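Quick one: structure below, then a few questions.
With one protein chain removed, the remaining protein chains of the complex are shown where they sit.
The chains carry the letters A, B and C, assigned in the order they are written, with residues numbered from 1 in each.
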Amino acid sequence: MSANSFGTLFKLTSFGESHGKAVGGIIEGVLPNTIIDEDFIQSELNRRRPGQSAITTPRDEKDRVEFLSGIFEGKATGTPIAFVIWNKDQRSKDYGNIADVYRPSHADYTYQRKYGIRDYRGGGRSSARETIARVVAGAIAKLMLQQQGITIHAFTSKVGSIQLDKDYTALDLSNTENNIVRCPDSDTADKMINYIDDVRKNKDSVGGIISCVIKNAPVGLGDPVFNKLHATLGQAMLSINAVKGFDYGLGFGATELKGSEHNDEFYMEGDRVRTKTNRSGGIQGGISNGEDIYFNVAFKPIATILMEQNTVNKDGEEIKSTTQGRHDPCVLPRAVPIVEAMAAITIADHWLVNKMYR
Amino acid sequence: MSANSFGTLFKLTSFGESHGKAVGGIIEGVLPNTIIDEDFIQSELNRRRPGQSAITTPRDEKDRVEFLSGIFEGKATGTPIAFVIWNKDQRSKDYGNIADVYRPSHADYTYQRKYGIRDYRGGGRSSARETIARVVAGAIAKLMLQQQGITIHAFTSKVGSIQLDKDYTALDLSNTENNIVRCPDSDTADKMINYIDDVRKNKDSVGGIISCVIKNAPVGLGDPVFNKLHATLGQAMLSINAVKGFDYGLGFGATELKGSEHNDEFYMEGDRVRTKTNRSGGIQGGISNGEDIYFNVAFKPIATILMEQNTVNKDGEEIKSTTQGRHDPCVLPRAVPIVEAMAAITIADHWLVNKMYR
Amino acid sequence: MSANSFGTLFKLTSFGESHGKAVGGIIEGVLPNTIIDEDFIQSELNRRRPGQSAITTPRDEKDRVEFLSGIFEGKATGTPIAFVIWNKDQRSKDYGNIADVYRPSHADYTYQRKYGIRDYRGGGRSSARETIARVVAGAIAKLMLQQQGITIHAFTSKVGSIQLDKDYTALDLSNTENNIVRCPDSDTADKMINYIDDVRKNKDSVGGIISCVIKNAPVGLGDPVFNKLHATLGQAMLSINAVKGFDYGLGFGATELKGSEHNDEFYMEGDRVRTKTNRSGGIQGGISNGEDIYFNVAFKPIATILMEQNTVNKDGEEIKSTTQGRHDPCVLPRAVPIVEAMAAITIADHWLVNKMYR
Partner (left out) sequence: MSANSFGTLFKLTSFGESHGKAVGGIIEGVLPNTIIDEDFIQSELNRRRPGQSAITTPRDEKDRVEFLSGIFEGKATGTPIAFVIWNKDQRSKDYGNIADVYRPSHADYTYQRKYGIRDYRGGGRSSARETIARVVAGAIAKLMLQQQGITIHAFTSKVGSIQLDKDYTALDLSNTENNIVRCPDSDTADKMINYIDDVRKNKDSVGGIISCVIKNAPVGLGDPVFNKLHATLGQAMLSINAVKGFDYGLGFGATELKGSEHNDEFYMEGDRVRTKTNRSGGIQGGISNGEDIYFNVAFKPIATILMEQNTVNKDGEEIKSTTQGRHDPCVLPRAVPIVEAMAAITIADHWLVNKMYR
């Protein structure tokens, strides 16, 4: 339960608050001689960056990663890779009464009570800016995994009540980046975008679901008891800001089925054992079975809305408060690369641990 | 990622296979002088035990816990508490072709590929018998937590498509143990029981949802980043056999709401900060806020059904196979104490870690 | 800092007090298909057992190991191996004032203050009986390592001021088990035995040094920073009861040398890089270099002596106290297999972790 680390052998330890000097982290377990493609890493950061489209916050954070260690002549050396992304413009300004107000459904109150102190200029460690570190580590995990042929693809499958009505197997996932909401079906994407735009105009926010598929994971990742592959994937996803739920395979839908409707029968494809169906989501008994791994991640509407709300302040007075500034009405488009990053970190970690059996 | 341990300061390390000599574990972090009420612990085991009702498997495992260390004159000494539950009747018998068959949606195949060897007499570590260790550790965690006034209450809220249509706040949870399906609403319970009985007669199995409420958790449990309280609860639940999904607060339902519909406004109740609504499920920014913590756990129908199914064997031959023996058609009634146990372990661990701030 | 576990991938978690029902542990990371030679494991326990010779305590504890999980048909399955060694004769008896007395240089006082409670019938977790678990895990680690050709050999090199005056390279280490003090030089062994016998007659105890050599460790074990191979070996050895110091290579002797006298020059032996001398003790920069790894472990005279001593009791009264019973005047002969066991666990763990680079 190291609060700021994730993983055992492939491990990210992150640091940084939204209004401090920088966010960043230390990545351990990057295999020596892995080629560190900084352009790819930056492109992943760009997918997460605010201001990239009309439906994301117009704040322009830039977010360029600077590596401090663990890389020599473009390759990982096997030593920890530290990196920073400098925060712009964290000059002291007048935070006025923000410092004293507990914003509804934010972490202001819980923070204050847990630590007895907080950096009231922003969300502290609860700020989604911390996920920058995850995207950098995830990009490096992807570079390691792609040498094994393992790929990870997330996309927006639901916004509000607008749901993608096709299974991922019926979609061309390469279309995901073709629209600003990152839904691979362009018609559904258009509806989502229009809906988000409406929500934004109403100074409100909206939730949704991101789905993710991992292809070509080898058989054998995951452990039978507490570190079932889906249990660690679940922790990874639930640790992302605004996430309220996780399921894999048929997930909550499986609860209504009978065993005879849910079981995946085995068959032989040449000399390879496969399943005819994949309701299990590529994991049986907590261990990958070689089929596609797929799962869903539920996001709530983010807490920051630009309307007046009732709340209390540090002095225990009931007040009305209105948040100012620029905020995403819907975090899903920018959360797609974060989901992929956490999946990549989780898979890379299991893959390294599994090498003990080779 | 210690595959057989859960927790940091309050920690369970479990061992044992379904057909070995025993299952058991080592519990660390039990506060010295905690009264170890063995009757209570045994009563929790009895709730998990097979054969307790018409809708659970009639195998009679008994499952009496024997403590080996860490207790002196009825109290915890602060040293690790080891315990065993002896397996009955693990004499060698003829496992015939079971040894060679990969049962559909079981872990037989993934195990064999991961380890290159397995104890083919049962599910190995994937057997739900492992959860005995969790119930023992959970019972001791409950004993620690009840001294803080913290209580944990799980119940069956859905079986197949029969869903409890009341919120937990509208239910008398003390009714949960009054019926064999562990649903606190007796009418719904009757429907669930009838349905499970039908499924059993058809040699099939069925899934469902267990809901859980944690009351009186103090403000401040959980960490802002990777160990958000709900992220570790999520891992805990997803590590239970047959679990396919987890959500908390409004969960997947939150995805369709707007921020203005989902946010919990603060108000003062005397000198205590409270929220008017509790859509957040008692956790904000990964940290408990003092309201009720509640969540749902989705169970698939268990893989063991008594019908003929297509599968393959170790030699890569496609065969037909029919499982014999006695099995639960629905695991939910017996999983209720397991959900509570994992919740108790998770909360006890966060509570101990949080003492560093006191 | 899991207080009862040692190792990351190859990991022992131990339990048990001297006067509880049993001691034992859970071993994780034993590679599947490792042959579990129970006779060998028992023979290692026999080397540790009290009552084996005239200079060890005549208590006859027997100490037969019983395995509970993780082994199938004589082979490790890759799942955790749990084991117990039942304590004999832990019936309640009259502990009289022992319960109240803080024995000098024992852990009675520190235990009572740390936990606020203790099992006053014995040393609790501070009892050397806990090391039984280490010997079992160490024996299994040896079985894994011997398949890699790695061997571990410890021996008594000093008792009181009687010091073995030969380097390990000038000794036939196979003589170690030929005498009851486990010193491979028979003349020195005789002197040590006589000296221990004198000490015993005087109701006193005496300390000494155990030396240990690890042969055929591959190049590359250990990490450059906090888990330098010698740092983890050091923790392993310092965690053994009565150990006061650890050094490796020339150790404390190196402090008086100049760099020109201490450095190990490289040369080629065929196509293998070797060092002409091995003052470094087989480790450079925290990583094994393929030469013999050797180190020393300093043991104090054990605290239990059969003379009257001044001390205080739980009520804060200054009293005189005399310990009764049977105790080793010198722990070194029985500690030799414990040193080997902890070395084996440490090396097995580093070896498994290092497989991530293969």
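One rule holds for everything that comes next: contacts are C-beta pairs under 8 Å (C-beta built on N, C-alpha and C of every residue); 3 or more make two chains touch, one makes a residue touch a chain.
Since this is a predicted model, take the numbers as computed values, not measurements.
Considering the full assembly, C:123 is the residue among C:32, C:50, C:123 or C:138 that touches the omitted chain.
Screening C:3, C:35 or C:54 for touch with the missing chain picks out C:3. Among A:77, A:163 or A:216, the one in contact with the hidden chain is A:77. Considering C:62, C:88 or C:114, the position touching the chain not shown turns out to be C:114 (whole complex).
The omitted chain makes contact with subunit B at the following residues, 8-9, 29, 31-32, 78-79, 224, 352-353, 355-358. Mapped onto subunit C, the footprint of the missing chain covers residues 1-9, 14, 102, 104-107, 109-111, 113-116, 123-126, 130, 158, 160-161, 199, 202, 204-209, 219-220, 223-228, 230-232, 234-235, 238-239, 244-252, 254-268, 271, 273, 275-276, 279-281, 284-289, 298-305, 307, 309-312, 316-318, 349-350, 353-354, 357.
Residues of subunit A that touch the chain left out of the display are 2-5, 11, 13-17, 20-26, 28, 32-33, 66-70, 72, 75, 77-82, 84, 114-119, 124-125.
Just so we're on the same page, only the chains that are shown with their structure count from here on.
Same-residue interface: subunit A and subunit C share over half of the residue numbers found at their contact. Averaged Cα coordinates give subunit B a centre that lies 39 Å from the centre of subunit C. Subunit A and subunit B have Cα centroids lying 26 Å from one another. A straight line joining the Cα centres of subunit A and subunit C is 46 Å long. Residue positions of subunit C with contacts to 2 or more other chains are 32, 78-79.
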